[in-house]
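Every protein chain but one is kept in place in this view of the complex.
After this line comes chain A, so read on.
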Amino acid sequence: RQRWRADGRALRKLPVHVGLVVTEEEPSYADMASLVVWCMAVGISYVSVYDHNGIFKRNNSRLMDEILKQQQELIGLDCSKYTVEFANQDKTGQVLNCQSTLKVLSPEDGKADIVKAAQNFCQLVAQQQRTHTDLDVNVLDNLLSSTNGFPDPDLVLKFGPVDSTLGFLPWHIRLTEIISLPSHLNISYEEFFSALHHYAACEQRWGK
């Protein structure tokens, strides 16, 4: 555990929320599990996993099993439990021993979530509980539910040959650094860490 945390601390800055976006058609549960476990080990507080076909989301228990297995194998962490949140569903995991939280996302957490928030707001307007001028950027931001409790991603690691986010959280990625890696298959810790290094070096001016 010491080594991974030290790696994280050695970076000039560590992302708070990393999105792991797979653009390859056949996702690998084992490799994604490694990536998730490395993120947690290095000290990244929020991790989201995404593929545009929603495969990980549909098979989340398989992913969870793989993650548990890798956690024990690679790190031998005594925190064998962590909170798992599935966007828009009620399944929450057990006791939070680890400082990291994971979400498994799909396209329905992107535009569809914005539309849902819009419908809810319009419903309130129809019931005359709100007027249209009540809605601004902050109000809409608070109405979104797909990433409840998660800050916006600072970093997206995008795996695969497709040069697109393929619908990953369009609202939330307004300032997200997007670093591309050729593939998540057989990904090594070195490749992963080098991407984090790349992120630590980027300068953000925030429009100024």
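Convention: a residue touches a chain if its C-beta (ideal position, glycine included) is under 8 Å from a C-beta of that chain, and two chains touch if they have at least 3 such contacts; residues count from 1.
To be clear about the criterion, contacts and distances are computed from a predicted model.
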item	value
Choices "Transcription initiation factor TFIID subunit 5", "Metaxin-2", "Large ribosomal subunit protein uL18m" or "Alkyl transferase" - which one is the UniProt name of the chain not shown	"Alkyl transferase"
Of A:Phe121, A:Phe159 or A:Phe192, the residue in touch with the unshown chain	A:Phe121
Listed residues A:Leu11, A:Leu68 or A:Leu135, member touching the removed chain	A:Leu135
Touching residues (missing chain, whole complex) on chain A	23, 52-53, 107, 110-112, 114-115, 117-119, 121-123, 125-126, 130-133, 135-137, 139-141, 161-168, 170-171, 173-179, 202, 206-208
